[in-house]
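Structure first, then comments.
The other protein chains are all here in position, but one chain of the complex has been omitted.
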Amino acid sequence: MEPWIPFQYIPLIPLVGVVAILLGARVNDNVREAATLITALMTALAVWGFAPAVMEGQRFSVTLLDEVLPGIPLALQLEPLGAMFAILAGSLWVVNSVYSIGYMRGNKEKNQTRFYVFFAVSIAAALGIAFAGNAFTLFLFYECLTLSTYPLVSHKGDEKTIKSARIYLGVLISTSICLFLPAVIWVHSVSDGAFAAGGILSGVLSGPEVGLLLGLFVFGIGKAAVMPVHRWLPAAMVAPTPVSALLHAVAVVKAGVFSITKVVIYLFGVDFLFAQSTVGWMLYIAAFTIIVSSLVAIQQTNLKRMLAYSTIGQLSYVVLAVSVLTPLAEVGATLHMVAHAFGKITLFFAAGAIYVAAKKTELYQLAGIGRRMPWTAAAFTIGAISMIGVPPTGGFVSKWYILAGAFQSDNFVAIATLIVSTGLTATYFLPVVYSMWFGKEIEGPVANHGEAPMAMVIALTTTAALTLLFFFLHGPVKVMEQQVLLGAL
Amino acid sequence: MVWLDLYHYWVFAILLMIGYFSVIAKRNLVKKLIGLSLFQSAVFLLYITMGKVDGGTAPIIGMTDKTDIFSNPLPQVLILTAIVVGISTTALGLSIVVRIKEAYGSIEEDVIHQKDQVE
Amino acid sequence: MNMIDHLPALQVIVPLISAPFCILMRNHMLAWAVAVVASGAAFSLAILSMGFVSDGATLTYAMGGWEAPYGIALEIDAFSALLTVIISGASLLALLAGAASARQQLVDEKQPLFFSAWLLALAGLLGITITADAFNIFVFMEISSLASYVIIAAGPHRKALGAVFKYLVMGTIGATFYLIGVGLIYMMTGTLNLEDIALRLNDVSDQRPIFVAAGFITIGLALKAAVFPLHVWMPNAYNYAPHIVSAFIAACATKVSLYVMMRFDFMVFQPNLVGHEFQFSYFFMPLALIAILSGAVVAALSRDLKRLLAWSSVSQIGYIVLGASLTTEAGLTSAIAHMFNHALAKGGGFLIAMGAALYYTTTRFSNLAGLGKEHPWIAAAFVVIGCSLIGVPGTAGFISKWLLVSAALEQGALGVLIISVVVLSSLLAVVYVWKVVELFYFAPRPEGGSSDVMQVRKPEMLLYMLVLGLVAGANIWFGIMPGEPLALAGQAAQALLGGSL
Amino acid sequence: MVMLIDILATGLMAIGAFFVFVGGLGALRMPDFYTRMHAASLTDSAGPIFILSGLMVQSESYLVAVKLFAVLVFLLITAPTASNALASASLLAGNKPGLAVKRSSAE
Partner (left out) sequence: MIELFNVFLMSMLIITALAMVSSRHLFVTVMLSGFFSLLIAAIFLLLDAADVALTEAAVGAGISTVLFLGALALMDVEETVRGEKWIRIFSLFVVAVTTLALVYAAFEQPAFGDPNAPIHQHVAPWYIQHVPIHMDIPNIVTGILGSYRGYDTLGEVFVVFTAGIGVLSILGDPVKNRRQRVVKKAGLRHYLIPRLVGRTLIPFIVLFGLYVQFHGEYSPGGGFQAGAIIAAAIILFAILEGEDQALKIIPMRGLYFLMASGALLYAGVGVATMLMGGRFLEYGVLADTMVAGQQWGILLIEAGVGMTVTGVLLTIFHAFAARSNL
């Protein structure tokens, strides 16, 4: 595929889509949803268009406004990490919008136009994050993403929803203003803050400063849901399932871990951090988050809440991998970002499908549902084993790389954490899967229901398939990834 | 003797105190306005005093053929303006007080406050 | 000499002269038109002069052909140019947007008087900004104050009267304090022209009267600028004024006093008084910090949109004072930039209140619930402007916050305290802005909520919407490319610290 | 000659001052409103006549003398009018002359 549009215009595609959606909504729903799908496809194609070029090691960068603030431009650049995140978001958006059409119709939700519009806007913001060329730009789009997802989370608009949405916004905004913003300003005050291979802060900062700045970033980027700033994620469970999918797989939390990775690799520089003594705590925080969140997940009785806590844990895999600070681990981090995206979106699609078809949300209700909804259950199973990290799924690949990286530096904390958490993950996923297939069915709100609407089934089977495929063809991702590190190390 | 040379200055200070006090402390709106004008006239006194020259006359050439030492005309000019400003402020304040009286039936700040609390 | 040389004079004279014409208009629409035209002319003049001074030049004008210090000199530099743009712009936009609101709140036959007073207030503020003569500042301060008492007192609610009386008393005290200070300075230097004072101060034998004068002038102006804890007159005055007036006054009035204060202190006192800059910052920094927090807290607690905005002004003024109290170039730049950005945000906020009141008569939260469903555009504009008040990136408010924080970073340990206060207050801002956003979008319309109490004429509404969109757009535009105001602010800061007028 | 004029002027002014003083005393000591007012009116009728004429005698130019005379005339027209207005106002307000009341009560 060839680039057919300059990359800095890609974030504009969804915004154009917004106009199309609004106009379409005036005609009728089909036109509107057609507009959504087309926009999503265009975006996906546009980002895929850059994959080959980037794989050959090309970099693109452009400055939109050369002086937003004195000496601080609004700059975009396209480098492998970002390209990968963009591709992830863009392509999952397609699947997700197919799914959400089914979900929204199946559930007869209100304000569907608003939903599609803000969905497109948040995708645009996510792309902005992916292409951000310096810390300031990153922060700008980060906040845009937060704000544009608020209407999605508070979609239902009833008392409970608004409360949870308040938590969502409160945590994200306050962390970003209190920690992320000072960190960004700090970076810009000591350097030009532009992302560059190998990092720019080596030699500028030293000793405890580095640890402090890193801390500001890790906790300031609340979207990465590192404990204790994870509260917003379970709260956001009130949102409709496509939104949860967006949050967990497509854009939001991915944006969080992506930003952290980007900051570590392009601002600090891996080897610089590796040399520092004051950054080890990051590893322990990640490990702690993984273990605790898995333990919490075990106690959950609500499907989506369980998934939410599992996400928290899985994200911390990425942070853990990043903080292992070895090339292989970095590769693993990125692979895990993708693998988890596929797996988790499948799981959420399945959950949503079950809700739409059977109106079931609690774990015990799922017993024996596999006989009524075989496709969904199958997809769920695949997603689950990918979470646990069993071949032949994507989860295995990424965990493998992370472990390898950990061994590279004999980082036994990381290794132990991985092994233990794998066990825990199995403990909370396998029983569900088991009861789905072999459990004795119990009466739910909807008597003798069948599969979910076609659109949803298509979507979730696709993602499940992707999860499997990723085990075999993770090559491209790895290629891109490695040259990032060649650049970086 | 510094203290007596500054007699006018002390008078200014005392007048200022009196006016200022009644502006802040009095609860009666008319009293406040009176205090305000007192406050301002004290300042007028300050300016005019500093313009006086020993043995000088009013700065009008040839009114008296005795001397050509004139007191400083500039402060007088400023105070002419200031007096006008003062009366304008007073008039405006009074008109507001009249309206307040009609709206609340009282010109005592505390009473007005109570009536605002009631609604 | 051609008209361009007369620019500084015209800036003040045009609105001043058109005020008397206003009261001769028998028809209220005509009076409104006169006011609009005058403000428009003032605005274009301001833009014009901004073009002249944007390269650091200064426009000077000797009134009556008498050179300073014997005559009164006018002066436009970067700082005053920025202020004139803010003032005249606020006036123009408020007038354009407020046609309907004025009809709603004011009796027709009083409108000529009202608009003439409006123009006088405008002229007064411009006069303060442009003149370079200490006493002339007082005169125009009084014009603007008296005129603003008048237009605020035009508010329909009887509480407006009490608020105005308080404003009048405190304002007069402030002005008289200023007069005392000027008197003491004049006593020691014998001149009234600011430059001349600055020149002659340092060979004054005894500095004590000058210190006291500095005190009186600073306190007096702080009173007029509603700097905490001298802000008690402001919230009610803004709250009970007619909406159109709140939109105008809240955007610019207090900033002008701050402008005079900074100008006086940085150009006259700090170069000449030993250690005065420390007194200045140690005096104002704590006040500013308290103001920032307390204002935000009260705003977060209030149950009325205009009241909320008024209290948020208290804390926003705190930001400006805080920036100034750093007495560094970065700090001053942030303060001056915030003057501009806050004018955008706060003026816009009161425009929203105006529009809401058009439909729901009052701005109490109980009435405004669910506004977003019936008037989506107004609600959307509020979201934008609210973000600017919070300081979300991409809006004008963010720029000045960024500048302020990076200015505070230079201060080391003290800076951390400042930053934490700023951050905390931003969170409070999130609280009070989001309270309103949720109210607009998620709260149900109250049954029988007095909807459409007055029939709104189409063109007026169209005008209002256009202006609102313009302001909201400006909040974003200057958040993304704040070039011009930032450049002016930077120059102004340099000029202030350069110590030359 | 000059000496004579000075003596005359001083004498006249002294008399005027005396009247003013007496008027003030009366205004304080007299029993009721009307009598007090009568005393007070003395201060601005008899007093000015003597004082101003004293000044006139002393004034060096005729212009000044004429001006002083004009002032005197104005005073003599306005002051009694004012007293009259005041008295009749208080009478209208129902304020009976005190001495008259006493006498009527005595009989």
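Note that the chains are named A, B, C and D in the order they appear, and that numbering of residues resets to 1 at the start of each chain.
Quick note on the criterion: a residue touches a chain if its C-beta (ideal position, glycine included) is under 8 Å from a C-beta of that chain, and two chains touch if they have at least 3 such contacts.
Note that the structure is a prediction, hence the values are computed from the model and not measured.
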item: Omitted chain's touching partners, listed by label; value: B, C, D
item: Given C:186, C:382 or C:478, the one touching the chain that is not displayed; value: C:186
item: Residue in contact with the excluded chain [from C:9, C:33, C:232 or C:380]; value: C:9
item: Among C:21, C:283, C:365 or C:477, the residue in touch with the chain that has been omitted; value: C:21
item: Contact set of subunit C toward the excluded chain (per top definition); value: 1, 6, 9, 13, 16-17, 19-21, 23-24, 61-66, 69-72, 109-110, 113-114, 116-117, 120, 123, 127, 135-136, 139-140, 142-143, 146-147, 149-150, 153-154, 184, 186-192, 200, 204-206, 208-209, 211-213, 215-216
item: Absent chain, residues of subunit B that touch it; value: 2, 5-11, 13-22, 24-28, 30-31, 34-35, 37-38, 41, 44-45, 48-54, 56-63, 69-81, 83-85, 87-92, 94-99, 101-102, 107-111
item: Those residues of subunit D which, in the complete complex, touch the missing chain; value: 77-78, 81, 84-85, 88
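In the analysis below, only the chains that are shown with their structure count from here on.
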item: Centre-to-centre distance between subunit B and subunit A (centres being mean Cα positions), rounded to whole Å; value: 71
item: Separation of subunit B from subunit C, taking each centre as the mean of its C-alpha atoms, in whole Å; value: 28
item: For subunit C paired with subunit D, centre-to-centre distance based on mean C-alpha positions, whole Å; value: 59
item: Of all residues in subunit D, the ones touching two or more other chains; value: none
item: Per-residue multi-chain contacts in subunit B, two or more chains; value: none
item: Pairs of chains found to touch, sorted by chain label; value: A-C, B-C
item: Touch list for subunit C against partner subunit B, complex; value: 135, 138-139, 142, 146, 149-150, 153, 158-159, 161-162, 164-165, 168-169, 172-173, 176, 179-180, 183, 186-187, 192
item: Subunit C partner contacts - residues on subunit B that touch it in the complex; value: 16, 20, 23, 29, 32, 36, 39-40, 43, 46-47, 50, 74-75, 78, 81-82, 85, 88-89, 92-93, 96-97, 99-100, 103-104, 112, 116
item: Subunit C to subunit A touching residues, read off their complex; value: 387, 391-394, 399, 402-403, 405-406, 409, 419, 423, 426-427, 430, 434, 438, 441-442, 480-483, 486, 490
